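Apart from one protein chain that is not included, each protein chain of the complex appears where it belongs.
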Amino acid sequence: MLIEEKFTVKAPREKVWAFLMNPNASGPCVPGCEKIEVLDDKTYRVTVKVKIAFVSLAFNMMVKISEMNPPSHLETLATGEESGMASNIKAKNVLDLISLSEFETEVSYRSEVSLFGKLGTMGQSVVKGKAKQLGREFAEAVRDRLEVSA
Amino acid sequence: MISGFELLEPKSVKEACSMLSKYGDQAKVIAGGLSLLLFMREKLYRPKYLVSIMGIKGLDYIKYDEKNGLRIGALTTHRTIENSKTIKEKFPVMAETFHKVGSMRIRNVGTIGGNLCHADPRLDPPPTLLALDAKVKVVGPKGNRTIKLEDFFVNYYETVLKPDEILTEVRVPGSPPKTGGAYIRFSTKTNDDTPAVELAAVVTLDSKKEVLENVKIGLGALAPTAIRAKKTEVFLKGKKFKADILEEASRIVSQEVDPIGDLRGSEEYKKEMVGVMLKRGVKMAYEKAGR
Partner (left out) sequence: MKRKILLNINDEDYEVEIDPNRLLVDVIREDIGLTGTKKGCEIGVCGACTVLMDGKLVSSCLMLAIYAAGKKITTIEGLFKNGELHPLQKAFLDYGSFQCGFCTPGMVLASKAILEENPHPTEHEIREGLNGNLCRCTGYAKVVEAIQAVAGK
C-alpha cells in the first residue's frame, strides 16, 4: 500500500535535514518509537509500538539508507516484523525536502509498504488509516521542535 | 486456538462493572462474541478475563412509545431487530439495515450493543443509527450517562467507553411525519463482502412534499469511524428536491470524505462512489418520505 504525505515546517531546509538525519532528535517525533540503535552510518535498528484501541502492535525494524542527497533527498528500506501477529513488514521510503522560502521547507514522504502475514490479510485499511494519523502526529512533533517562535 | 482466559458471568450490570473495575485492562466485555473471538483467534488480543454479559437479564428488548421513541436493549440480536414489527413499522430503514448484517448465523448471535462497541467503521448499523440521531446509554460504577452516537466513536475499534463501563441501551427518537430513510451498502467484490462505501439517508419533507426540511446522512467505511456528512446535510437542508441540487450535494460529500485506498477501491473511486450513493440514497429516502 502507498502512504504519501506532505507538510510544511517554518524552518530552513538545512536545519530540517540535519534534524531528520539525527536519530536522537527526530526519533522521539515518531509516535510510539521506543528505541533507535545506530548500527553504522547507514543502518539503524528501530522499535515502534502502535496501539489500535486495545490491540498493541510492536514492530522491530531494520532501516537501511539506500540513497542520500543532502539536504533534499533520502531513500531508505525498512524491513521487520510484528512478532505478536506473525507478520512481516517491508517499506521502501522516499523523503524529499523542498525549500519553499529561506525559512520554510516542505517535507514530503512516500512509503510503499508491504504487509505480510496476518496483519496483511486482516488489517490493511486499518493499518493504513492509523499510519495516516501517526503521520500527522509526526508532522506536529517536527513542527513543535523546529519552528522557532519569533 | 484461542488463548486461555477466565470467563466471568455476572448476573447484573452492577456486578459486571465491578468486575471490569477490578481487572482493569486485563478484562474485556463479551456479548455474542463474534467480533471479539475473531480478534482473539487471530492473536490480536489476549485478555485474561472475559466478562460475559449474556447472563444479565433485562437487556434484550425493543420498546417504543410516542414520547420516548425507540429503546433497544444492548443484547438484542440483529435478527430480532430486523424482524421486529415495531421497527419495520416505525423505522423501516433500520430493519433494512440490520437485515444486511453478515449472514443469518451472524444475525442470530450478534447484538446491537456488541456491534456498536466493536466500533469497526465498516459495520452496517452505525451509519443508519447516526442518520436516525441515535443515542446510547452507558452504565459505569460511578453512574449512567447518555451519549450521542456521533460522539461515541473515536477511532478504529475505539469508543469513549471507559474500561469499567457497559453500553446498556440504544435510543432512537421518533421520526416526524413525512420521513423516509434508505441504506445503501456498496460492495465492490461480492455481495457479502466488506463494503467500499456505506451511506444512510434519512429525509423529512415539508407538508407539500417538495422541500427537504431535514436531511441526515450517515457514512461508513470512509473514515476511521462511521460519521455524519454534516456539510452535505447543511447544504441540502431547506432545499427543494431537484436534480441539480443532488448533483451539487454529491460533489460536496465527495469532498467531505477522506477515504483510504485499499483492495476495495482507490481513494478517488470511493470519493466518486459516495457521490453516486448520495444521489441514490437521498432519492430513495425522498420517495419513501413522500408516500
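When the chains are written out, they are named A and B in that same order, and each has its own residue count from 1.
By our rule, a residue touches a chain if its C-beta (ideal position, glycine included) is under 8 Å from a C-beta of that chain, and two chains touch if they have at least 3 such contacts.
Quantities reported herein were computed from a predicted structural model and do not represent experimental measurements.
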item: Touch partners, limited to displayed chains, of the chain removed from view; value: B
item: Touch criterion as defined above, residue of B:19, B:34, B:160 or B:276 at the omitted chain; value: B:34
item: Residue, one of B:19, B:106 or B:211, that touches the chain absent here; value: B:106
item: Sole residue of B:16, B:29 or B:50 that reaches the chain not shown, by the stated touch rule; value: B:50
item: For subunit B, the residues touching the chain missing from this view; value: 1-7, 33-34, 37-38, 41, 50, 52, 54, 79, 102-106, 108-109, 191-192
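Everything below uses one rule, namely that only the chains that are shown with their structure count from here on.
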item: Residue ranges of subunit A touching subunit B (in the complex, touch as defined); value: 1-2, 52-55, 84-86, 118, 122, 124-126, 128-130, 132-133
item: Residues on subunit B engaged by subunit A in the complex (per definition of touch); value: 25, 28, 39, 42-45, 119, 155-158, 224, 260-264
